[in-house]
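Note that one protein chain is taken out, while the other chains of the complex remain in position.
Read from first to last, the chains carry the letters A, B and C; within each, the first residue is number 1.
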Amino acid sequence: MFVLVNLKAYPCDPVAVATAARDVAEETGVRVAVSPQAADLARVAETGVETWAQHVSPNAHGSHTGSTLAEAAAENGAVGTLINHSERRLKLADIDAALEAADRADLETVVCANNPAQSGAAAALGPDAVAVEPPELIGGDDSVATADPGIVEDAVAAVEAVDPAVDLYCGAGVSTGDDVSAAGELGAEGVLLASGVAKADDPEAVLRDLTRPYAE
Amino acid sequence: MFVLVNLKAYPCDPVAVATAARDVAEETGVRVAVSPQAADLARVAETGVETWAQHVSPNAHGSHTGSTLAEAAAENGAVGTLINHSERRLKLADIDAALEAADRADLETVVCANNPAQSGAAAALGPDAVAVEPPELIGGDDSVATADPGIVEDAVAAVEAVDPAVDLYCGAGVSTGDDVSAAGELGAEGVLLASGVAKADDPEAVLRDLTRPYAE
Amino acid sequence: MFVLVNLKAYPCDPVAVATAARDVAEETGVRVAVSPQAADLARVAETGVETWAQHVSPNAHGSHTGSTLAEAAAENGAVGTLINHSERRLKLADIDAALEAADRADLETVVCANNPAQSGAAAALGPDAVAVEPPELIGGDDSVATADPGIVEDAVAAVEAVDPAVDLYCGAGVSTGDDVSAAGELGAEGVLLASGVAKADDPEAVLRDLTRPYAE
Partner (left out) sequence: MFVLVNLKAYPCDPVAVATAARDVAEETGVRVAVSPQAADLARVAETGVETWAQHVSPNAHGSHTGSTLAEAAAENGAVGTLINHSERRLKLADIDAALEAADRADLETVVCANNPAQSGAAAALGPDAVAVEPPELIGGDDSVATADPGIVEDAVAAVEAVDPAVDLYCGAGVSTGDDVSAAGELGAEGVLLASGVAKADDPEAVLRDLTRPYAE
């Protein structure tokens, strides 16, 4: 099970969350990564936590002011990247190009999708994983795995049908270890979450609970 | 074989091209459609030619100033629509929503894609057809079917693997009947073209040549 | 006073609203225009009402699939166009290019803006008019001219300071003749409205009330 914590643009301390995530990952043996804003990548990576970018540009080196290249993410410590998050939707051709860019920079990739059909489409582009996140559940109190288990099962099947080598993650409303267990039982090999950790009074306690079902 | 003529924003007379296309379709029995700018849909449809929109909004009725709803396209005579043309690339989620919108309005759909991987992704969203058009060949003198036959074959295979019910069309550089034949031999069930007809001195003559290999 | 009715993508009958607007304009001598979706321009213009586009592309003739050129709007009967409506925000450079495109096609122009600062910025690009529409009031029950009169006065002043030849219109929540009077007293030379007419049970009655204060 992979727990990927997206810090979005929340007013949290990225280094504090990263330190907590690193400690919980080490203690539990569960894979936990933190995905900060591009400008915070270097400071987050310095903690030793597995560090992911929230987005990378579909471009290669060149005249692209205001973009974050996959290469720049990697040079500052990222080992993976989200692509096409629901708050940073990309054109189909740009998802394809961003995957190619991530590949050049040796970044692991998760392409986000709203529903099973889009999950299958994303899988056809050959990412490492697809994350299905129903937009209406993002940031809410109900976990996708309990509020809409069918969408996770359908996404697992859609991805499997297109390319069995692509993992399926899920996200939206995940905030407890029980939510993570439920996701795993539906076939998800990872979970994406954000506010559950980033807005928590005690992120470390939340991370400990999230990883509990899979702790060694 | 389906010949779909995209008028883009070329300075041609859309009604004249539409009239020629209608006549050639009637004479040859080959299916020919014309896709004008949204503002020209009604005038083109009045000629009796099969009329397609170049794009429809992913939105439903509501507060969406400056968009062209699938419903508005249909009410003005369109029976189909391009989606995600390389000059009007959409976000993955919006391709999905535009397909749903087109379905509500009973429009036939062709989703455009740059390459075989994107063609497979597009097929996963359930359009009527996918059109593969290598951007570097669009508007050029070399037909995709002769300049890069592998891309057509690979796209046919990619779409077939994802959903055999989805047709594969191809486009870019198509301008003669021989190009259309070559596309058909590679497994394409339709061709998209634009400048070859829209910028021709005699669009009717070009259309007659294009349809020749499949004329009854 | 200029009353500009934006039909957005509402499920109204554009020809019925256009006919009502034409009749009210003729009876009252007040200038009234209707702005439908691009695909409906020709049918609306055929009623004889003053017809406006909701948006035009910053592009000139060329390979621009899925766009609505100013030239195509004009050829189908439009005599003016909105630019940068809050539901179709444009990049600054594209507002500039769309104004140039509209000028080539002899379309009158209204650039929309959220606040007085943006109104001044828009005026610097030389449109015929700027329309200030606070986004938080759009579609609501409170008219900008009564809910936030300061924003209209400040926008009038901002535009006047940059270019006195540019008119200032206002919009958001306008639905009655009293709202139009209030706008006029604040210095607005036109009003934009949408749902007040497009969603009305009796659009003609609403238009009659809207134009009453300025009827001859």
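One rule holds in what follows: contacts are C-beta pairs under 8 Å (C-beta built on N, C-alpha and C of every residue); 3 or more make two chains touch, one makes a residue touch a chain.
Please read all numbers here as calculations on a predicted model, not as lab measurements.
Undergrad: Could you run through the displayed chains and say which ones the absent chain touches?
TA: Across the whole assembly, the hidden chain touches A, C.
Undergrad: Where the complex has a chain not shown, which of C:Ala33, C:Val144 or C:Ala158 is the residue touching it?
TA: Here the residue in touch with the unshown chain is C:Ala158.
Undergrad: Pick out which of C:Asn6, C:Thr81 or C:Asn114 touches the chain that's been left out of the picture.
TA: With C:Asn6, C:Thr81 or C:Asn114 as choices, the missing chain is touched by C:Asn114.
Undergrad: With respect to the chain omitted from the figure, which of A:Val3, A:Val17 or A:Leu82 is a touching residue?
TA: A:Leu82
Undergrad: Applying the definition given at the start, please give the residues of subunit C touching the unseen chain.
TA: 84, 86, 89-96, 113-115, 117-118, 120-126, 158, 161-162
Undergrad: Touching the missing chain, which residues of subunit A?
TA: Residues in contact with the chain left out: 6, 8-11, 37-43, 53-55, 57, 59, 61-69, 71-73, 75-76, 78, 82, 85-88, 138-139, 194-195.
FYI, only the chains that are shown with their structure count from here on.
Undergrad: Kindly indicate the chain pair that has more C-beta pairs in contact than all others.
TA: B-C
Undergrad: Do the two copies subunit A and subunit B share over half of their interface residue numbers, or under half; same or different?
TA: same
Undergrad: Suppose each chain is reduced to the average of its Cα coordinates; what separation in Å results between subunit B and subunit C?
TA: 34
Undergrad: In whole angstrom, how far does the Cα centroid of subunit A sit from the Cα centroid of subunit C?
TA: That gives a centre separation of 43 Å.
Undergrad: Using Cα averages as centroids, what's the distance between subunit A and subunit B in whole Å?
TA: Computed value for the inter-centroid distance: 36 Å.
Undergrad: Which subunit B residues sit where two or more other chains touch them?
TA: Residues 86 of subunit B touch two or more partner chains.
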